[in-house]
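Of the protein chains in this complex, all but one are displayed in their positions.
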Amino acid sequence: MADHIEQQLAPTPGERTAIFFKRTDVVRTSLLFIFWTAVFVVLGVVFYPKWMPLVMSTELKSAEAIMVWFTVISAPIAGLVLAITSNAFLNMHRGDTPPPDGPAVRTNGPVVAVWTITSLLFALVAIIWGLTEMNGQAVAAARDAKSAITVEVTGSQWLWTFNYPAQGIETHELNLPVGVPVVFDVKSADVNHSFWPVQLGVKVDANAQVTTVIHTTPTKIGAIDVKCAELCGLYHAYMETNGAVMSKDDFNAWVTAQGGHNA
Amino acid sequence: METPTQSEVSGGKRLVSAIAFLVLGVAVVSTVGFTLHSVSADSQKKSYATVNGTADVNGATLKHAFVSESVFPDDATARANHVNRTNTHPWPFYTEEHLVLPAHSLVTMTLKVYDGGEKLNTNYFAKVLGTVDNTMLVDGQQVSSLAPDAVQHTFTIHGLPTSTQDSLFVNIPLPKMSDAEMEKNGFHTVVFSFVTGGAGEYVWNCEYPCGDGTYAKFGAVMGQNGYMSGKVSVVNG
Partner (left out) sequence: MSTLDMTSTHSRPVPHPKRSLITRLHMGTGVVVGIIFAALAYYALKSSLLTYTDKVADPLTPHTDNIVLLGSMFAWSIGFLVGIGAFIGPWRWMIGKDLTDEEILYMAGDGQGIKRYFKYCTDHKVVGIQYLVGVMTLLGVGGTMAMMIRTNLARPGGHFVTATVYNSLVGLHGITMIIAMIIVATGPFGNYIMPIMIGAYDMAFPRLNALSWWVLFTAIPVLCSAWFLGGIPTGWTAYAPLSVQAGPGMNAFVATIIIFAVSTAVAGMNITTTVVAMRTKGMKWNRVPIFVIGSTISVALAIPAFPTFMLAMVQTGLDRTFNTGFFDANMGGSGWLYANLFWIMGHPEVYVILIPGVAALMEIVPVFVRKPLFSYNAAIMGFAGIAGLSVLVWAHHMYIAGWAPSLNGPFMVTTEMISIPTGLLFLVLIGTLWRGKPWMKLPMLSVFAFIWDFLIGGITGIYLSDVPADGYLHGSMYVTAHFHFTLMGAALTGAIGGLAYWYPKMTGRMLNERAGYISFWFVQIGFNVLFLGMFMAGAEGQPRRVMDYAAVFAHSNMISTIGAYGVGIGMIILLWAVIHSWTKGTIAPMNPWGAKTLEWTVPYPVPLTNFDELPVITSDPYGYGKGK
């Protein structure tokens, strides 16, 4: 059927395109393409924001944006792959003997070229997007270094402790003032851990004898969960503690209550 | 093209065989599961706190519950003190593993501790935390922290604070015994009280590195259930 049409190709490229898009399998594939693309767009746009915790920093915001937007950008590619696949599936041949042979297309230069270039562009988008975000975060960290408060984080099997050198307090809860940049200096008293204040969207491993550093600026008031994201033995699952981003006044009051002094 | 010849097994027989196999497979996996479950999970006996009267804490009247624990350096010392427990390994251990405490109560815990000790990995755990006034009584004397190199074990309760349950954090550093005192089966008595919130599941573990030899001394006894760690259930009613 399809081959029959191919035999009487119309002379001009425009007419060939028109005929191509009138082929039933092409029409079906196009509809499936729209369907699958929409599915992926919805998956990305609706579900990720729904699942993710409260976004309390620009870092988490940018992680969420990557998850949502990369899904949207890849939706047409996924849509095309799934459209062709599901069209073939719907077109199946049942029975105990093989179907008749299909067209002997061994390759199609332009298709391979366009496909490769598209995936190259797609990879470039992902790379440039990532590098831009990383650069933005590095610039912000450098800019905010002076105004930042420092929290020294120590992971020990199976608890986190926090030292606020400027405030002179040590605690097992991570409280932070809103809008003030913070630098976490992270180390471990024993095996590897990974410091993960979930709602702040940053993470860095805690190692013995070396200090690793991450920066963020809490943008919203609310509770944060501090977890360990690196398997560290028996009670890794329970290596969690709570904390909060609070107004500056509340933070100062908390520091005072802990016996510290406000810088 | 050749076509396959028919099988000699009837469809009905095949179905029976398949279903039998499925049942068998599920049974095998479940047996493995329940064996593993019975040799490991919650084989620990529960220790219930006894409620006795009420207590006033910061103006509120709460139930007052009591519970006790001991820490022994090994089975022999335990037996010398009439605690019969035979462990797989010759390691120090806490006698009670799973504490069950009433919700919204003042819990007073008494710990008899018989072990020697040394330095903590993280000095923070030399502080008394999460108790009423952040203090404890060591042999009757009020103490709010120990020297980080005079600790034998710590009793540290924590949990998953993100869950809907209230957070509960208690840290008690236990003062070490000198070698001479240990020879004579000496012990310290540590008493402290803390307030429980609503019902919830927590864990406790020791933060003193008592796992001989291996990295950070957190191997061996520290890495396995049943010696230096356990559960804390806070229950209603």
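Per-chain residue numbering starts at 1, and chain names A and B are given in the order in which the chains are listed.
By our rule, a contact is a pair of C-beta atoms (placed from the backbone, for glycine too) under 8 Å apart; a residue touches a chain by one contact, two chains touch by 3 or more.
What you are looking at is a predicted structure, and each value in this text was computed from that prediction instead of being measured.
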Determine which one of A:T116, A:S247 or A:N262 touches the chain that has been left out. A:T116
Of A:I19, A:V45 or A:A78, the residue that touches the missing chain is A:A78
Out of B:V26, B:A60, B:A80 or B:A147, point to the residue that touches the absent chain in the complete complex. B:V26
Against the hidden chain, chain A presents residues 2-3, 25, 47-48, 51-53, 59-60, 62-64, 66-67, 70-71, 74, 77-78, 80-82, 84-85, 88-89, 91-95, 98-108, 111-112, 115-116, 118-120, 122-123, 126-127, 129-131, 133-134, 137, 186, 190-192, 194, 196, 198-199, 201-205, 207-210, 212-213, 225, 227-238, 240
What chain B residues would touch the chain not displayed? 1-9, 14, 17-18, 21-22, 25-26, 28-29, 32-33, 36-37, 40-42, 160-165, 201, 211-216, 218-220, 223-226, 229, 231
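Assume only the chains that are shown with their structure count from here on.
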Taking each chain's centre as the mean of its CA atoms, how far is chain A from chain B in angstrom? 37
Residue numbers of chain A touching chain B in their complex, please. 96-98, 154, 156-159, 161, 170, 172, 189-191, 198, 208, 225, 227, 233-235, 237-238, 240-242
Note: in the complex, chain B contacts chain A through residues 1, 3-4, 121-122, 124-125, 129, 156, 158-162, 167, 169, 171, 203, 205, 207, 209, 215-216, 218, 222-225, 229
